[in-house]
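The complex appears here minus one protein chain, its other protein chains still in place.
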């Protein structure tokens, strides 16, 4: 019981991170109808930028306390946002309206570039960081097993919910959100109605990158070890989350993220750690075969 | 006026570059001697990069105008010349490939490079059946390469079967896996199919990595038997019953390399020959029709599932052959050789070469694999250049180097069909 409760807590906090990344996939898929293959690497960049920000701030003596973490978040969000913008500008915009495979290949190319850029500039070795926020609350104790709700986990859940709340307001209540939804429905019509679709798509990438960067910061604070390759697996799992929740659906992405986090955690805890990635991949395959529209997605009817 | 515009653009570029490069390049994180992380400053490196972006953007706008670099699908001077040379180019390439080992000055290094390039040419041709002809986006092609390699390694290890028995078996097993994996997923479309095939590729790799009792896990399988020349082993010792002994040659380690070179050349040409033949026949035409319009195919009575499966299985089979060759050449395999990046490289070769174009795929493999070999000593830079090349080529020529399609039959003269008209499949 206690063991399961601990897994539940771990699974939810991991799932929140996947959910944040998945929102970026779902948004981009919704608006330009393609998988942003470099999105997982944006998450990785976000984690690295957070690490650098933490080191900079602790050298300046301002790290420590919530203010420091908020500064780290801000720094990493802004610069990762620039990365998101640059990715769209370089690999997607020139190919808009072109062949479907071309942007996919250029995005895969850019994903390789980002990974190797970080490998070259920051080194291939893993970066272990001392934990900034140690400890947690003891939730319950059973036969010597202590269930701990770590402060970092609370922070992940709190920050994720706050970010998602702001983001939801942005999408549903602001002109930008309206423009995004209009582009999603019919980009040509939206541009005829005077919406700057290029700008809207750019902003979608920036927002997606910002969310991935928050996920990167959270990942760094919680797990403390990053390398240039973390983006690939996290990306595939987050994409699985987006598909599971129903691609194009924002609440679906978060729900999918939570499910993937929980399944992965429980799978590792009760079956086999080695095969935990197989669990995520199998869910992806099974979802696409048996529930291609996902949990909250819309049904599509084949037109003849 | 133009200078002003160019300066403004270059300045914007430099500011963006500064934001991108200052944190990640100028501030390098290092694990210090105490195990704690420290920052090292590298301002000059970042400044050089920013300067390069500024100058590059400035030059680009001055020289070619703001919209200088735009995607082009029309047949550029490049492709036109290639087409005119096409009839000559293919035999010329083939001739060079055939006599390569005999050319003076070609040493072992060049032969090894030739083998590497030819392996990717073969993989590219194999995947071209799936992606280029049938229009099925497969991001997990490396799985079949792995199946072929492990099939040979395991059959040789556990049953002592020779390479020549295992080669067809590896192909058959890979084709079987292709059908097994293909059957449930082939009704998916586009990006979904891509991501599912990617997942399959990763599942196979993770299983290979963790099924230690069978595959040796991360340590891989070593001591895989080398191929023999129709029963005559290559041996440095020479003597009766070896290749060198039988032909009365001085025993040399290059014999085997030359043999491997011709082996992969033959396998690649087999792939090419089968593809070219099938393209002119109902099956190949049905693949291309499927790429153009699946619904119309169904209305014409073509069994869409079976047709897709044949493409998938045939592509997988050639991947399996290449895998068996890889295993026998290396004598050692481990899951590390079968990562997603390999699938991405093979797909990039196919797309950059031009979907469906055999000569394009061969040129792309030569350029990408041979070209980035120059950066071999700088391992991580090599992939950086590789990824960058993928982006640049795609942005400039989204249809690949050879973007046109040649009809499979004609009453009069065969005229190339503009890439704009040719579909690229939806699944």
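For clarity, chains are labelled A and B in written order, and residue numbers in each chain start from 1.
Rule of thumb we're sticking to: a residue touches a chain if its C-beta (ideal position, glycine included) is under 8 Å from a C-beta of that chain, and two chains touch if they have at least 3 such contacts.
Here, contacts and distances are computed from a predicted model.
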item: Name of the absent chain as recorded in UniProt (options "1,2-phenylacetyl-CoA epoxidase subunit A", "Imidazole glycerol phosphate synthase subunit HisF", "ABC transporter ATP-binding protein" or "Succinate dehydrogenase/fumarate reductase iron-sulfur subunit"); value: "ABC transporter ATP-binding protein"
item: Of B:40, B:108 or B:298, the one touching the omitted chain in the full complex; value: B:298
item: Which of B:244, B:289 or B:327 contacts the chain that the document leaves out; value: B:289
item: Selected from B:31, B:47 or B:274 as touching the chain missing from the view; value: B:274
item: Contact set of chain B toward the excluded chain (per top definition); value: 274, 277-278, 281-283, 285-286, 288-289, 292-293, 295-304, 310, 405, 407-415, 417-418, 421-423
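Here, only the chains that are shown with their structure count from here on.
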item: For the chain A and chain B complex, residues of the former touching the latter; value: 29, 34-35, 45, 48-49, 51-53, 55-56, 59, 79, 82-83, 85-86, 90-91, 94-95, 98-106, 108-125, 127-130, 232, 236, 239-240, 243, 274-275, 277-278, 281-282, 284-285, 288-289, 292, 304
item: Footprint of chain A on chain B - complex, ascending; value: 16, 19-20, 23-25, 27-31, 35-39, 69-71, 73, 131, 137, 184-185, 188, 190-192, 194-196, 198-200, 202-203, 206-207, 209-210, 295, 340-341, 344, 347-348, 351-352, 355, 380-381, 383-384, 386-391, 394-395, 398-399, 424
